[in-house]
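Missing here is one protein chain; the remaining ones are kept as they sit in the complex.
Entry: subunit A
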Amino acid sequence: MRIELEKRPQASVFYAVLSPFIALVLTVIAGGIMFWLLGKDPVSALYSFFVEPLLDVWSLHEIAIKAAPLILIGVGLSICYRSNNWNIGAEGQFIMGAIAGSIVPVVFHEWHSPLVLPLMLIFGMIGGALYAAIPAFLKANLNTNEILSSLMLVYVAQFFLDWIVRGPWRSPEGYNFPVTRNFAPEAILPEILDSGRTNLGFVFAIVAAVLIWFMMRYTLKGFEITVLGQSERAGRFAGFSSRRMIWFSMLLSGALAGLAGISEVSGNINKLQPIISPGYGFTAIIVAFLGRLNPLGIIAAGLFLALTYVGGEAVQLTLTVSDKVTRVFQGLLLFFVLSCDTLILYKIRLVFPGRTAAVAQDGLQGGAE
């Protein structure tokens, strides 16, 4: 027997909707096998990974805190990916946003004013956007591959952050630890509920997702993104500018990543330190694809990926497995999402040797021409 892929005459809407869910199920199964190989009871491990965090109020707040940057970055990336600009460097833009936004509370720490927080947020967005402007400039003017340039700039940003917290911005009260001084109370994003730590960053994420959804669906900018993403040359020949689209999508996603960065630092960490992100910028790529590059889907996907972070911390404590389990889960998920997407364009046929007729596994799809 051999398995063959047969191209569908048309993309299947059914599988476009179903594929993320199939991917989730496969991820959970593969995760169970992994726990079993580690010598843990797979059922209870999966229970504490995926279910327990949903049962406590405090862990729900943790999920919201972690979902906020994922959603913010993810919706920005969805615009990039839809317009065929492959920004892989959101992690770097996140860090640069955090650094730029921290200029006010770190350098001007003696200035106390209600303007501090809004300024920080604006600086954060500018920082992220400017950092994304580097690969945008290189692509628009020199035709450089933005995947490589944006990715490599991530490491530059990480080392820059490391240097600045150990060097010029190191806190005089920090006992020589590589951290900046703690942010003053007016530089901290307020919490939005009495029951826990969820802060305004989550609101930003939801508002951004809804605004971008509206833009994609109802405005001409959304139409332009779709046109240029589908066929850059045809769009250009019809009079749209692909260079402007490079700038627009990269700056927008950079600004949102920067906003996520400063929100995370201001609302959650309250200072700068060498590591401020557990890889949000990369995980957001998974979020964007799991959410079908649709801003509303990205909200759901962001919450789910946040659950893998919180669940990973939980099993680390209860089962004493490595915290890398989270990354393994995320990797599995991306792998399965991309594989299951094959089903949208192809159907699987099992072919048996000899004269037996081919079995079409997929009963839904006829040919149409």
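Quick note on the criterion: a residue touches a chain if its C-beta (ideal position, glycine included) is under 8 Å from a C-beta of that chain, and two chains touch if they have at least 3 such contacts; residues count from 1.
Just so we're on the same page, contacts and distances are computed from a predicted model.
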- Task: Would you mind picking the UniProt name of the chain not drawn here, from "Segregation and condensation protein A", "Tryptophan synthase alpha chain", "SusD family protein" or "Monosaccharide ABC transporter ATP-binding protein (CUT2 family)"?
- Result: "Monosaccharide ABC transporter ATP-binding protein (CUT2 family)"
- Query: Of the residues listed, A:Ser241, A:Gln273 or A:Gln316, which one is in contact with the missing chain?
  - Reply: A:Ser241
- Note on the structure: Among the options A:Ser44, A:Asn182, A:Thr226 or A:Gln273, the absent chain makes contact with A:Thr226
- Note on the structure: subunit A positions in touch with the non-displayed chain are 4, 219-221, 223-224, 226-227, 230-231, 233-241, 351, 358, 366-369
